[in-house]
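Up next, chain A:
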Amino acid sequence: MIETRSQSSTEVELLSFRLAEQEYSVDIMSVREIRGWTRATPLPHSPPFMRGVINLRGTVLPVIDLASRLGMPPVEGDARNVIIVVHAGGQSVGLLVDAVSDILALPRTALQPPPELAADLAHSFVQALTIVDGRMIRVLDLSAVLPTYQTEAA
Partner candidate 1 sequence: MAHDPMAEIRASFFVECEELLESLQDALSVMADHLEGDGTQDTETINVVFRAVHSIKGGAGAFGLTALVSFAHRFETVMDELRCGRLVVDHEAMKLFFQAVDMLADHVRLARDDASGSPPGSETLLIALEALMGERAPEAEEEEVEFAPLGLSFDLGLPDLSDLADAEGRGWTVRLRPQDALYASGNEPFHLLRALADLGTASITCDLSALPDLDALMPETSCLSWTVELTGEIEEGDIRAVFDFVEDVAEITITETQEPAAELELAAPEPEAEPETAPSPAAPPPSLSTAPDPVPVAPAPVVPALQILPVASPPAERPADPAPDRLAALAAPVVAAAAAAPAEATAATVRVDLDRIDRLVNLVGELVINQAMLAQSVTEAGLPANSAVMNGLEAFMMLTRDIQDSVMMIRAQPVKPLFQRMARIVREASAAVGKEVRLRSEGEGTEVDKTVIERLADPLTHMIRNAVDHGLETPDRRREAGKPAEGVVTLSAQHRSGRVVIEVADDGAGIDRPRVREIAIRKGLIPPDAVLSDAEIDNLLFLPGFSTATQVSALSGRGVGMDVVKQAIGALGGRIAITSERGRGTRFSISLPLTLAVLDGMVVRVAGETLVIPLSSIVETATLAAEDIRSLGPETSVIHIRGGFVPLFDLGTELAYRGPKSSYEGGIVLLTAQEDGSRAALVVDEILEQRQVVIKGLQHSYGNIAGVAAATILGDGQIALILDPGDLVENATGRTRTADPLLALAG
Partner candidate 2 sequence: MSLTILAVDDSRTIRDMLKLALTDAGFTLHLAEDGVHGLEVLEGIAPDAIISDINMPRLDGFGFIEAVRGQDRHRGTPILVLTTESAPELKARARAAGATGWIVKPFDPPKLVKALQMVTG
């Protein structure tokens, strides 16, 4: 479960962004900040979607290449890209995306569950769909996007 709280129970605010010619979004309540692209220090032996870590005002922040995570070709990673810092499941993570689009305020009823027959990997990360101005926007399930590993006590 995403530990997000909406402003009201009837409305939800989404931050939408572009990724590989498609539009995705996350609940604004989980967004901490938006940063321009900086080069990430790679982590050895990490999954391919893990870009590495960046310095976020003195904190070490892991950055995920969201396109790669969703099974699409990786984001190129240059000054045009954006890192969305989100907080979910007790961790902070940066999502590397193409560009941020908009902030949308929608009634909850405008969100529909994704159809079952979608076969691509991306589907398992999408928790809802919505249509705004004729464009389909996928709402991401952050808890599925963020990797969770059990760590052992020292």
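Here is how the candidates were picked: all candidates are chains of the complex that A comes from, given by their letters.
Quick note on the criterion: contacts are C-beta pairs under 8 Å (C-beta built on N, C-alpha and C of every residue); 3 or more make two chains touch, one makes a residue touch a chain; residues count from 1.
Keep in mind that this is a model prediction, so the values were computed, not measured.
Note on chain A: across 1 or 2, the candidate touching it in the complex is 1; the others do not touch it there.
Those residues of chain A whose C-beta lies close enough to touch candidate 1 in the complex are 39, 41-47, 50, 52-55, 57-60, 62, 91-93, 146-149, 151-154.
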